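Note that one protein chain is taken out, while the other chains of the complex remain in position.
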Amino acid sequence: MESTYAIISSTNRKGAMSYRLALIYQDLMSHAGIEAQLIDLEQLPPDFVFTALYDNSKKNQIFNEFQRVITASTKFVFIVPEYNGSFPGVLKAFIDGLEYPSSFRNKKAALVGISSGNQGSALALSHLADIFNYLGMHVFAQKPRLMRIENNLLPTGALTEQYLGYLKRQVEGFLEF
Amino acid sequence: MESTYAIISSTNRKGAMSYRLALIYQDLMSHAGIEAQLIDLEQLPPDFVFTALYDNSKKNQIFNEFQRVITASTKFVFIVPEYNGSFPGVLKAFIDGLEYPSSFRNKKAALVGISSGNQGSALALSHLADIFNYLGMHVFAQKPRLMRIENNLLPTGALTEQYLGYLKRQVEGFLEF
Amino acid sequence: MESTYAIISSTNRKGAMSYRLALIYQDLMSHAGIEAQLIDLEQLPPDFVFTALYDNSKKNQIFNEFQRVITASTKFVFIVPEYNGSFPGVLKAFIDGLEYPSSFRNKKAALVGISSGNQGSALALSHLADIFNYLGMHVFAQKPRLMRIENNLLPTGALTEQYLGYLKRQVEGFLEF
Partner (left out) sequence: MESTYAIISSTNRKGAMSYRLALIYQDLMSHAGIEAQLIDLEQLPPDFVFTALYDNSKKNQIFNEFQRVITASTKFVFIVPEYNGSFPGVLKAFIDGLEYPSSFRNKKAALVGISSGNQGSALALSHLADIFNYLGMHVFAQKPRLMRIENNLLPTGALTEQYLGYLKRQVEGFLEF
């Protein structure tokens, strides 16, 4: 069965690095012959944590559009910034609003961590892998952690060769996973 | 220095078990001579994930009220339901909106996990402890995990003796911590 | 490429439940047409933590036999008892003695947790998955956690139907993984 790919920019922060990285990743996949859909959490309805979860499940039309893309995809790449020693709360709130278990069960995920500091994102990606395993989604072992990201995004908007290499190797492996 | 206590019901789900547990916990503390303030995440502004975080930090007046209670408190009890193998995303989004590092640094936290299933909340509390340690807050080692919570809340609204005992022992220890 | 399977009884405790479960698992795989080799950590050289690690790497002949089986295998099933809130130290010491990165890189693992209590092994399996991911080994998402194991091993030595069902589903999924 052919895979359908989605790349998630895992924060709702305006102008986030994650979004820029997601575009770079989408481009890498395109060069590998894969058209991956981009999911940007900045586009979530501002009040979705109240209007799309629990008793309001499936009632928010914009959130339902997000659900449709998730449901249609079988392999996910999550671009994950480190906030407060873990991943952004908005990402987990988004997951909390998705249908269970059809959204992620028996699907596959690749994770990329990004951080400003130089100690970053190991715990963020570990927490997220725990959650995805709980939901029945397999996680690709190699999870690049791009530290000091500001110093590795060139003025042209491109990533340094080193970091680009990390992502290319992940793409190659993930396509086979 | 005297401690100021707050109890956090860590979800925004309407009619949540966490809130009922928070009331029970508040009552237990009251019997121990401690007046703890209750923080209910259901009362957060519906769009706070967009209007109180990042560039909008400090701009949401209702969220600022939450910040004031957090800032004024030195010891926290988090009542944490398990959602999707971890704690609710709304709790982390709430934390992501709080001032850093003054909100939690050098303060202390006790965690209570609740779950419907019978395997619950070990990972939720581990993830949360990681985050609090990152923020410089010490976590009380004993973290009761109240599984099959529906079967342990009596029709009267009271908790079974066994579970109440777990919480009482935590209160005693946490007051000394 | 065809896979070569190994099942690891992850403790050196004499007469361990893990070993009995490993035999049951081996039998399940055999019924699925797979001959998996059994690795029993009880057979490790008693002083391997000193004579097979660090400067003594590759110098212990008995340990080298273990290394050969690991090197030759591409898919692993770890039967993991919970000790002190995580997996047995002897398992990590064993891993610390194996060649890096050839032992596990780009291979695959399935994990089974067993515990006497009824809150067991979620953290044990999470810690182990972190380590395997670090070593480049993919972890199968579904990780059955067999709690109160003593009550679920029949006098005949067989497992209850419920627990056997968990393992059968894992075997089916892992063969495809």
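We call the chains A, B and C, going by the order they appear; numbering starts again at 1 in every chain.
Just so it is clear, a contact is a pair of C-beta atoms (placed from the backbone, for glycine too) under 8 Å apart; a residue touches a chain by one contact, two chains touch by 3 or more.
Note that this is a predicted model, so its numbers are computed, not measured.
Set against the missing chain, the residues C:2, C:55 or C:150 yield one that touches it, C:55. The residue from C:7, C:90 or C:171 that touches the chain not shown here is C:90. Touching residues on subunit C toward the chain that is not drawn are 12-14, 46-51, 53-55, 83-96, 100, 123, 127, 130-131, 133-135.
Where subunit A meets the omitted chain, the residues involved are 118-119, 122-123, 126, 145, 147. Although one chain is not displayed, its contacts with subunit B can still be listed: residues 106, 126, 129-130, 132-133, 135-143, 173, 177.
In this section, only the chains that are shown with their structure count from here on.
Of all residue numbers used at the contact between subunit A and subunit B, over half are used by both chains, marking a mostly same-residue interface.
For the two copies, subunit A and subunit C, the CA superposition rotation is 180 degrees, given to the nearest 5. Put simply, the chain farthest from subunit C by mean CA position is B. In terms of their C-alpha centroids, the spacing between subunit A and subunit C amounts to 31 Å.
Each chain gets a centre from the mean of its Cα atoms; for subunit A and subunit B, those two points are 28 Å apart. The set of subunit B residues touching two or more other chains comprises 123.
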